[in-house]
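Of the protein chains in this complex, one is absent; all others appear in place.
Chain lettering (A and B) follows the sequence in which the chains are written, and residue indices restart at 1 in each chain.
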Amino acid sequence: MTAISRTWDQLTLPGKALAILVPLLLFLTAGAVITILLFGGIVWNAILDHLEIVRLFVAVLAIVLIFIPFAFVIIYMELKIIARMNLRIGPDRVGPWGSLMSLVPGLKVLTKEDFTPTKADAVVFTWAPVVVFATSVMSALVLPFAPGLFGADLNIGLLYFFAVGGMTVVGLLMGGWSSFNKYSLLGGLRSAASIISYEIPLTLSVVGLIILAGTMSLNTIVEQQAGWFTNWYAFRQPLAVVIFFIAATAEANRTPFDMTEADSEIVAGFATEYSGMRFGFFFFAEYVNVFIVSAITTVLFLGGWNAPIELPWHVAIDINPGAYGLGLLFIIALVPVLGTLILAAPIYAMRSKTRWWVALIVGFVLFNVVAAGLTLLWAYASFDVVAGLLWFLGKAFALVFVFVWMRGTLPRVRIDQLMGFAWKWLLPAALLNLFVTALAVIVVQQWKGGL
Amino acid sequence: MATTYPHGTHKSADDPHVLLDDEYGQYEPIPPYPPRTERELEFYTPGDGEMYLNMGPQHPSTHGVLRVVLKLNGERVVDIDPVLGYLHRGVEKLCENADYHQTISQLDPLEYISSLFCEWGPVIAYEKLLDVQVPRRAEYIRVLSGELNRIASHALFMGWFALDLGGLAPILYSFIERDEIVEMLAALTGQRMLFNYFRIGGVNGDLNHDFLSRLGDWMSRAGKQIETNLALLNENEIFVRRARGLGTIDREAALRLCMTGPNIRASGVPFDVRRAHPYSIYPEIDFEIPTRSEGDSLARYLLRMDEVKQSLRIIDQCLEQMPDGPIMAKLPRLLRPRPGRAWAAIEGPRGMYGAYVISDGTDQPFRLKIHDPSFIHLQAVGALLPGHLLADTMAIMASLDPVMGGVDK
Partner (left out) sequence: MDRALRSRLQARFGLELHGEIRQRNDETELRIGAGDVVDVLRALHDEPAFDFAILADLAGVDTGREMQVVYHLWSQSTNDWLRVIVEGLSRDDPRIASATFLWKGAEWMERETYDMFGIVFEGNRDLRRIYMPPDYTSFPLRKDFYLADDSARSPGAGVRHMERTHSPAEAGEAPLRSGTGT
């Protein structure tokens, strides 16, 4: 015993960690192998039997993972674009053009103390950010990113989206109430008031679209908008787009409707007492929400994954690597080298100060860029998923830019102006839109029936 | 003789200010001593459904270290009790213990946004005591630099006001002007913010090439650039809707509250010390006193922006009429004014800056009273705010443009 304990004491910290981890990993691996050998067939059969459920789990995991880089990109966009709008340079130290800047607060938030105020309702306080974050990600489940690329194609997708999206307010209220802080409480109540008010015009503005589409499945709605951009619902429901976008801004608590965390009034609203990763969740959910709101606007009104123009010809680049035989080996070996040299040569020749190896490195990087571009072009032309995803993300991020733009330029409205706008202007407008749409549909149907 | 002072019954040892952990949150922010005045009793007696909200001294937008206790009914502000003193330095006491020249540098940090005006009032008062005739060139330089400082201050006001209404961009645009002016004044005075430039009987340094070339550059494009910056807010529907009708105060109430400067002129009282009691060379200069009658935050904002244009006119005329000559009167090194009293008031960007000096014949002022407009205007918040929403608290405060350095002296 003494020998073991003495040896243990002599080990350094990494040594101790290794001494524990290596046997543990060996043990787990052995266990896993044995389990797979014994029960593998049964598990595999179960997976095959319930493929749909497994697919759902995978989709949820994928969406959570996808949204992490999305949120970081949006945070970086906001930092940089608002900086340029404010005559500043913005982040420029971390990564090229400061592009990794949004990771830094992310890491900082992870390492900070997770603090609960003395009088806070600890359980509610802990779960509030989880609720907010979970509802954000859950509502992303029905978003069709590209043909065949979606979490779930519910036939009540739109209803599901609004139902789950509206649950965000529960999380905000939980955070506001449990923090035991009056700023938090005011922020939570403000968010409850504004979100509930704006939920109504938000939903009503879409009802006209549902009448036209005849479905609530987001996939079907996107498919109906295929072809030229005039097919988009934005052109058939112009009023609804405006109402929807304004109401969605309020839903996402963005400027000019960011009453919930108005920093010049109530410090940080519901998030005042939060720190560490819980604050991170709120922060993260906010930017995920921005993307989701942009995405749903894209899906409903801007044609989703469809390209705005329909090309009269169909490009299909069919590359069959097998056909090249042994030549393929030579291509793989030669093309990078030749490409690098061809791209490096002019740099070396034009600029006398450039060393040859610097020129080679630049050439190699350029070659990679060109190759990636060409591959993307090929993928775009050959696969609907890639083309759809690119168009979808392009449109969604264009809307994200609009959100950032608004934040850079507009002051904040007051809570009574906010509520008045929802009830006095948006709601009647949404009802008018619904009425006109319904009337038009009936008239068209009668007319067609009459013929 | 036993005297009861209103604060006299309080024993701090019996009523510790610090609450224990388990006591925290059981109390409203009622002070841990019995109410000392009628007003305090009234304020700290909550009505039905009312709660207290403590803002500051650490808050994103209290313009310095100000603490206000708000009495709220929902989001609606019922009453407000500003708590001052977090920046109190006892400048008046320090000035009583410094000689006349030394006081000027003590006065600078009072209003760090526009410190030339803090120097100007006392300097005029000292000159009155000493019967000094200030050279005309020095007067012109004073007016020139003062009006530049006024524009810088109003530029900052514009940004602040927008920031308190939630707009991020305007403050950075308004800093284009302010930064340029501040650098310009640094070239003239040697300091960016706390200039310490005016002297008894003149100014510290003559106009130099750096300053004049910067000023010329800036003047050639200032008007256009200021118009551009103003368009950012004046044509913004959200901003105009929020500022209009915010914190309205009528003529009589403004007079009763002793308000001065742009804040009272926005309520229709054309009181501007530059015209009411002309000092320096203002009688010789052609400019207008903009006045508005609405008395709300928008009027106060627009009036300040009109003043910027008038200041540009004044600067133009100063540069045209600038006479040659000395910039300092001949004065002994050690000043011993004969015993007497003097009062001088000047028109600053925030209102009337006054100085009341009593000399006892020694080289130090016996008493120096600084009248600061920020102090008066912060008091007016209590009259303007009730009935408005929490969101407007800071906006109304910003529209009055107080600087905590001046409020707390």
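Operating definition for what follows: contacts are C-beta pairs under 8 Å (C-beta built on N, C-alpha and C of every residue); 3 or more make two chains touch, one makes a residue touch a chain.
Just so it is clear, the structure is predicted and the values come from calculations on it, not from any experiment.
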| item | value |
| --- | --- |
| For the chain not depicted, the shown chains it touches | B |
| Which residue of B:222, B:328 or B:342 touches the chain not shown here | B:342 |
| Hidden-chain contact residue, picked from the options B:140, B:195 or B:271 | B:271 |
| For chain B, the residues touching the chain missing from this view | 1-3, 5-7, 10, 12, 31, 33, 36-40, 84-85, 88, 90, 92-94, 96-97, 128, 255-260, 271, 276-277, 339-343, 345, 352, 354, 356, 358-362, 366-367, 369, 371, 375-376, 378-380, 383, 408-409 |
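The rule we apply is simple: only the chains that are shown with their structure count from here on.
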| item | value |
| --- | --- |
| Touching residues on chain A, where the partner in the complex is chain B | 82, 85-88, 118-119, 180, 182-183, 186, 190, 255-256, 258-259, 262-267, 407-417 |
| Residues on chain B engaged by chain A in the complex (per definition of touch) | 21, 24-25, 51, 53, 59-61, 75, 162-169, 172-173, 176, 236, 238-239, 241-242, 389-394 |
